[in-house]
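Before any comments, here is the structure.
Every protein chain except one is present and positioned as in the full complex.
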Amino acid sequence: MFRELRPALTLVVLFTLLTGLVLPVLFTGFAQLAFPFQANGSLIRQNGQIIGSVRIGQNFTAPVYFQSRPSALTGTDAKGNSIATPYDASESGASNLAATSKALEDSVTARIAAYRAQFGPGPVPIDAVTASGSGLDPDISLADALRQAPAVAAARHWPVPVVIGLVHKLAQHPLLGFIGEARVDVLVLNLALDHEKP
Amino acid sequence: MSNAELISLFDRGIVMRAAGDALRKLNPITLARNPVIFVTEIVSMMVSIVGVENLLTGQPAGFPITVAIWLWLTVLFATFAEAIAEGRGRARAESLRRARSDTPAKLLSNMKDRRNFKLVPAPQLKRNDLVLVEAGDLIPSDGEIIEGIASVNESAITGESAPVIREAGGDRSAVTGGTQIISDWLVLRITADAGATFLDRMIALVEGASRRKTPNEIALDILLAGLTIIFLIAVVTLVGFGYYSDTKLNIPVLAALLVCLIPTTIGGLLSAIGIAGMDRLVRFNVVATSGRAVEAAGDVDALLLDKTGTITFGNRMAAGLYPITGIAERDLAEAASFASLGDATPEGRSIVSFMREQFSISLAMPAGSAVVPFSANTRVSGLDSGDKSWRKGAVDSILKSINVQPPADFNDAVSKVARSGATPLAVSANGRLLGVIELKDIVKPGIRERFAALRKMGIRTVMVTGDNPVTAAAIAAEAGVDDVIAQATPQDKLDYIRKMQAEGRLVAMCGDGTNDAPALAQADVGVAMQTGTQAAREAGNMVDLDSDPTKLIEIVEIGKQLLITRGSLTTFSIANDIAKYFAILPAIFVTTYPQLQALNLMHLASPESAILSAVIFNALIIVALVPLALRGVKYRAVGAAALLRRNLLIYGLGGIIAPFIGIKAIDLLLHALHVFS
Partner (left out) sequence: MTGWAQIALLFALVLGAAFPLGAYIARLYNGERVFLTPVMAPFERGFYKLAGIDPNRQMRWQDYAVALLMLSAVHAGLLYAILRLQYYLPFNPQNIPGMAPNLAFNTAVSFLTNTNWQAYAPESQISNGAQMFGLTVHMFLSAAAGIAAAGAMMRAFSGGHLTSLGNFYVDLTRIALYLLLPVSIIAAVLLLVAGVPQTFAPFAVAHTLSGEPQTIARGPVAFMEAIKEFGTNGGGFFNANSSHPFENPSAATLLLENWLLLVISFSLPITFGHIVKDRKQGIALFAAMAILLVLGVAGTYAAEAHGNALQIAAGASPLHGNMEGKEMRFGSALTSMFNVSATGTSTGAIAGATDSFMPLGGLVPLFLMQLGEVTPGGVGSGFYTMIVFALLSVFVAGLMVGRTPEYQGKKIQAKEIKLAMLAVLILTLFILGGAAFSLMTKSGLGSLANAGPHGLSEMLYAWTSATENNGSAMAGISANTNLLDYGLGAAMAFGRFAFLIPVLAIAGSLAAKPKLPPSAGTFPTTGPLFIGLLIGVIIILGGLQFMPADTLGPVAEHYLLASGKLF
């Protein structure tokens, strides 16, 4: 029995050094040198300031911006009460509400009403009224973006085709035509809006 | 299946007695041997208590009591299956027991002095005692003949009433207690202690009293016990899940679910299958010393078969004529017939009948003729009639006796016959060489097909013979065996078996001589002939009472049938669970979640009738399968893949579908009777 102690201890130490220290450190060095943008979180800077990550969604409420999907993230305020902290990227997670959850059904119904109030009647893209898995989903469906476009254009007093054109320009289509979904990165789209001069 | 078998399956006497035994077998202490049925019994007790309690407290008791009744019936049907299987053996045991002699035995103190004996009761005989038996006596115990020759009626054991000759020395020196000596006298040395004789073993065996579970049965029992515990966990934990879901679960309902899920069908029939398998063997006049041997027979990879008596008839028979140039075939045939007229050996008779069949030569012994008998010296036999003489015999002896140079075509014929593994006999008439008769060892009709069937089952056949390799190879080719041991000595057999076993194969053989004993002991299945020596009978793990070596093949089939029956009913039993789920689960949960009515695929009338139908089906299926368990699933000599496909279809797929139909039918019946619906 104790004959196995030395091999066990030594192998654990050696593999900890190799796969837990040496290789990750070397790999991090390589990543920082070769792919610093991705390695540091695909951060976008504007005037020297970090304004976000291409990969990480942000919460948008202003009518001049496209809106991200609902985020189920919560935090606690100073008094210890649970509050909604949408797109707080220091954490991540989903609502975990069941398909038979009344809370989920109620919020979906409420979101549909709010969505219709803002973007007009008709069927609402499902992604716009459901919370994502990470709470940090950077994308909305192309259908959702096109549905939001007229209201965003109106808020900016722009012609609708300009905004729609921008959506189409920035839309990411499925890889090879079938892998993944057609979608738009909201932060990238809103940034483009800010830079667009119609 | 024959009618006779049908009758014996449901023989009134056996059934009545089995019904009584089934009740006795309810004793939980003995029932604990069978974990599945034991659990069922415990559960039946619990439900009964609930039923009685409800009755006393005025709560609705109809449902629990009905469930309890059917659960008890489930247990009873299982014990009944075992009892009826035992009952069939017991009838045979009764007749055997009658044969067991309690008459005094004549104990000799000095084998030279046969007049001086002491009468002692047979059960007091010890090993190595010397006893005298005389005409009319029952042989008191198993023994080896030291002196004498006698005819013995062994019908008590073998069922064959024609007496057989037993004599000291050689391969026919063993006698069995309980058989009767008809003429003459014998001096025996007793070879078995009281209570351990062949007859005692046989009684114990057919009664199933000394039945020990076979390795395979033990493994299956473990699987069934494991499944029982797993489903026990599933049902007990349902209390917790039910608690969370506000589902009202009561003992009768949980008990019904448990009993329907645990493999009661195979659990109830398992020992009956084993006993019936043994019984089948006994009815084949083969006695196995253990169930393990029967199971091993199913696993056998190679059969060692003696050529003589198994593959061939054992006698050389005329099979062809080769006249030399200038001699008409019919002349040769006639001469051969004359030469054999006085020859009473099988060879001689076969020549006469061959000529009769092939050439319509029917001769009468000419008046005043003299038979020249075969002698080892001349190796020639024949007939003299007046000035005519006919001779047949070994080629060189005939040539020497007539002193001629044989023509080339004669020599060709002789060597051709010899090459084919047959024996050439030369024929002469009046000192003139006529030609050659071919004497062949004739392969039994149908044996080639049987070997082909064995090969399909993956069993190699090996022919063992004392013949020279040429002769052996010729017969082997004709019979279609896979391998040959020619000029076999007992040591050769032993070595061959060891070699096969080292490759991981299981070997079966049969034998009768003392020489065979080591090989019989080494073989995984050794079948000794009842006519054989005591040594051979002790060494083997089966004894064939008919002394028919061909039976080895049937023994293998019986072994396989036993395993197939077990496997098929296990598969059927487990496959049944799916339908029972669809009957019981919606019934249990529908009060909590009415939407689960959607799972009631069979549209059973009410929750109570659904549960009851499943329980009733579960009980009745045991009775319904008793005949199959006793008779065994039909064995077909096709490859394993084809066999599996067939049985999986019948017992696997059938096991999934059958309960859907059965439960629905019972539910309709309950509905028609307005019971719980």
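Per-chain numbering from 1; labels A and B assigned in written order.
One rule holds in what follows: a residue touches a chain if its C-beta (ideal position, glycine included) is under 8 Å from a C-beta of that chain, and two chains touch if they have at least 3 such contacts.
Given the structure is predicted, the values throughout are model-derived calculations rather than measurements.
> If I consider the whole complex, including the chain that's not displayed, which of B:N27, B:N128, B:S183 or B:S245 touches that chain?
In the complete complex, the chain left out is touched by residue B:S245.
> Counting contacts across the full complex, list the positions on subunit B that touch the omitted chain.
215-216, 218-220, 222-223, 225-227, 229-231, 233-235, 237-245, 247, 257, 261, 295, 298-299, 301, 455-460, 503-505, 559-561, 563-564, 566-568, 570-571, 574-575, 577-578, 581, 585, 588-589, 592-593, 595-596, 598-599, 635, 639-641, 643-645, 647-648, 651-652
> Which parts of subunit A are in contact with the chain that was left out?
Against the left-out chain, subunit A lists 1, 4-12, 14-16, 18-21, 23-24, 27-28, 31-32, 35, 38-43, 49-62, 65, 69, 87-102, 104-105, 108-109, 112, 116, 123-127, 129-141, 143, 172, 174-175, 177-181, 183, 187, 190-191, 194.
Everything below uses one rule, namely that only the chains that are shown with their structure count from here on.
> Could you tell me the distance, in whole angstrom, between the mean C-alpha positions of subunit A and subunit B?
75
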